[in-house]
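One structure, as structure tokens, below. Some questions next.
Left out: one protein chain. Kept in place: all the others.
Labels run A and B following the written order; every chain starts at residue 1.
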Amino acid sequence: MVKNVIPVSYSEALDLLNERPFKIIAGGTDLMVQRRSWAQTPPKFSEDVLYIFNLEELKYIKEVDGYIVIGSTTPVEDVLKNKLTPNLLKAAISIMASPALRNMATIAGNIGNASPAGDTLPILYTLDAIIVLESIEGIRELPIKDVITGPGKHIIKQNEIIKELKLPISVFTNSAFEKVGGRKADAISKVSFTGAVNIKDNKVLDFRIAFGAVSATILRRKDLEEKYVGLTKDELIGKVDEIVADYDPFVRPIDDQRSNKEYRKTVALNLLRNFIETL
Amino acid sequence: MKDITTSVLKIDNEEKSKGSAIYVSDITIPGMYYAKTVRSTISKGKIQKITLPEMPENYTIVDYKDIPGKNIVRIIFEDQKIFAEDEVTYYGEPIMLVVGPDKLIIEELVKQIKIEYIEETPVFEYVNSAINYNFKKGDAKSAFENADKVIKYDYVTGYQEQLYIEPQGMVVDIEGDKVTLTGSLQCPYYVKNAVLSALDAKDSEVRVIQAVVGGAFGGKEEFPSLTTTQLAVAAKKIGKPIKMIYEREEDMEVTTKRHPSKINMEAAISKDKEILAFRANVGLDAGANIGLSGVVLSRALIACTGAYTIDDIEVNGDVFLTNTVPNGAYRGFGAPQMLFAVEMFMHHIAKEIDCDPLKLRLRYLSKQGDATSTQGTFNDPIIMNDMIKKAMKESDYKAKKIKYAKEDVYKGIGMSWFLHGCGFTGSGESTHINALVKLRKDKNDKVHILIAAVDMGQGIRTTMMKIVSQVLDIPLEQTVYDLPNTDLVPDSGPTVASRTIMIVGGLVARAAKQLKENWTPGEELTVSERYKQPEYIKWDEDNFVGDAYPAYSWGVNIVEVEVCPVTYQVTLQHVWSVYDVGKAIDERIIMGQADGGIMQGIGYGYLEVMNSKDGRIQQKNVTDYIIPTSVDSPPLDTYLMDNPYPLGPYGAKGAGELTLVGGAPAVALAIEEAIGKKIHKIPVTPEYIMELMKNGKN
Partner (left out) sequence: MAKIKFKLNNKEIEIDENPNLRLLDVLRDKFEFTGVKEGCGEGECGACAVLINNDIVNSCIVPLGNVNGKEIMTIEGYSETKKYDVIKDAYAEEGAVQCGFCTPGMIIASESLLNKNPHPTEEEIRVGLSGNLCRCTGYNMIVKAVKSAAKKGDGLW
């Protein structure tokens, strides 16, 4: 017999998770669609469900020791409005889905759902987000790339909950987020691009590139980025062909009902080229 | 008396705004059962064996063996089965219903039903022609023989899904021998006749009532005849009321859509750059049934010269059967495909012969008195020249055209010209429909409008009440127009083909005059009017000769776009439209039709992608099938011209479809200009734009 629980506190949620497996629902904007069933009948969950959306203890945005820390059940609309939120993340949220969705969706949900087209994920990869997982046994802090392992796949344990995410405060002189969807709002990404650069005294101190929906997980290559650190801005722009060529083999999108791989690849590389050329 | 065009508030604003209007999904009947359809999971084959689970008490299946009458959905061409028998011809074809009181149990039962097939090779190509029409005007053959040059291009159009926001749905109730069907539908009498045939019932045993309809656009023209016959058969079998509301995915996978098409155009060009003749060859993908496809093809073929007069033409068209979901009515009904091809072709000819497209098009623009494509006559004044001037002025067309011609500017402005024949094609009004309308004045001098026309959002209730109140010079509140119930209203025909204001409204106005002449306060009186074909209209259906329509509405659309050279995405900047719909019965209502129509037409042209892969629709929900949101839609400016049509009520002609049919070519031409490459296919998606910018021809 399925037993669904609405915990009254975060500690109750952790206790319950330790007792038996649950499917955790935050805003439900992805899960309720994935599990939907015939109208007037409840969505199909074969497992017990734990409703954590209303745990006020997990709704916060604060600055702690050089990190912006976002509680996992904070609706993205609140993240968008908060002045601590990094601009890149704001850019992604502001064109995510629709106002109604933004009032329910959470960034933790984007992580738990682990879709390569998840709107906030390229930003979280770019910002080197750290995911804080908690269970009754303690806390684990992992970089996002180690949490998400494939489409819909992650390493979060049955008894763990995404408590919060920590975004190291970073400085960028130029940054851009581009989402290419089927239409201008209320759309799923065909491809998305994030670029962030910090240039100081005509020297590239930091260079970060991420793509969404072009591979099984978000594409970010620190090995490639490091090649271009230390250049002057003009040198960087001059190497645009090389940069595009570097990323080319890793941009491996698929055909689906929303677009095709030729388009996704061309546009992903166009966005990269355009970002560098207009620095 | 006020000019009838002056707008009034629509009579159903209040109930719709606060959510108290009753749509079919809002209807519950005590003891009501639910139904779910079991469908084919292959594209073509024989049903070898069906294994049913043990059915609990009160649960039953309903299939073709339960049909008392014919296993055919009675519409125009009778080839669609209510339930598949021993073979299936498309993925999603209905095989049976599972009916019972609890949805969870029904779902469980549906899962347990096992159907074994012997699969056959399905056909998805345009090879199996079920209908061929062809006709000629003048002598195209010798024109092509004597031509200095022949220009040929192919044009391709995709599916378009109506995407009414309210999915299809029906409720059936049964009391004794009487079956009542209430639902979301455009044509109460299509449904009634289909159900009569399926049940082999007496006329008095079937009643159809319209629920408030949440959008239709042709999608609820013939399709509801299928679901209602299924439910009526089920209700007869089990004697219970039953409700069946489609899920969005089901609706998108199995209901009718706009026919994809392939159109080949040829023009014979003389030495002095004159267009001597046209050849058009049109293929429509009907899906697995013919249904309305023949009529859709007729309308497409008749539109083969668009808003132009070409003296010598040869036209050939086929309806091809494929093992895919049957296609059917969608606002425009064959014309959007053809008008896209014609407008692109005129531009491509101009490019090919190095001539200013505007000048070339103006030279062939139809005038009053010209022969139509079917050798009929444009009897009424054509004011397209004024309309074009107006649209060009409002949009600053000429200046923008020059500005955007530069190579590094990814902006474009496109203009389409078009016409739409009002009412049924040919003699359909007199031979198939023969509309009858009634007005009944009750003892309190309230006038009841008794017609089967359905308000699906286009405001026809308000429009008809306005006509009656204007003729009788009584307040709007003194007229009554309830949702049609076939026990109470005569068959005034289906709510389709831009016929309702012009044809039904015309009859209503005449009936109102009759009532006025015989008006005695406090006395009951019923008057009726039946359609009579105007004497001067002659139509030879077999040869496509004569007046295909009693009247034509005309339009000009201008669309301005910007294309992003990095992502190939199109941004709509602004849209201007000028229409001649004769006379607007209510300006605001017509403007609303104009806004919605043009956005559907533009969406068809650049945004809305639906394709079928191995016989299965790929875009099955509103996430994957993209229609414009408020952010995608630009400001829309519309201008209406007064050009009253003598036989329409207060001069009104058709309006509903006209506003859609020019959208696709206008946006495609704007994109063509922005990227400087010829466009041959809609929708003009970013994927296609990328291809063109890489490899397209100038």
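Here is the rule we go by: a contact is a pair of C-beta atoms (placed from the backbone, for glycine too) under 8 Å apart; a residue touches a chain by one contact, two chains touch by 3 or more.
Computed from a prediction, not measured in an experiment: that's the story for all the values here.
Interface note for the absent chain: among A:Asn87, A:Asn103 or A:Thr278, the touching residue is A:Asn103. From the options B:Val212, B:Ala267, B:Ala335 or B:Met641, the residue with contact to the chain not on display is B:Val212. Contact with the chain that does not appear here is found for just one residue of B:Val622, B:Leu647 or B:Met693, B:Val622.
Note on the undisplayed chain: of the listed residues B:Leu163, B:Met415 or B:Ile467, the one touching it is B:Leu163.
Although one chain is not shown, part of subunit A still touches it, namely residues 4-6, 25, 27-29, 32-33, 36, 39-43, 45, 49, 51, 53-54, 77, 97-101, 103-104, 184-186. Although one chain is not displayed, subunit B still touches it through residues 7, 9-10, 12-23, 25-26, 162-167, 212-217, 247-248, 456-459, 588-589, 591-592, 595-600, 621-623, 627-631, 633, 635-636.
The rule is short, and it goes like this: only the chains that are shown with their structure count from here on.
With centres taken as mean Cα positions, subunit B sits 43 Å from subunit A.
Interface residues of subunit B facing subunit A in the complex, by the touch rule stated above, are 36, 103-104, 107, 245, 247, 566-569, 571, 607, 609, 618-619, 623-624, 626, 628-632, 686-687, 690.
For subunit A in complex with subunit B, the touching residues are 37-41, 178, 180, 182-188, 257-260, 262-263, 266-267, 270-271, 274.
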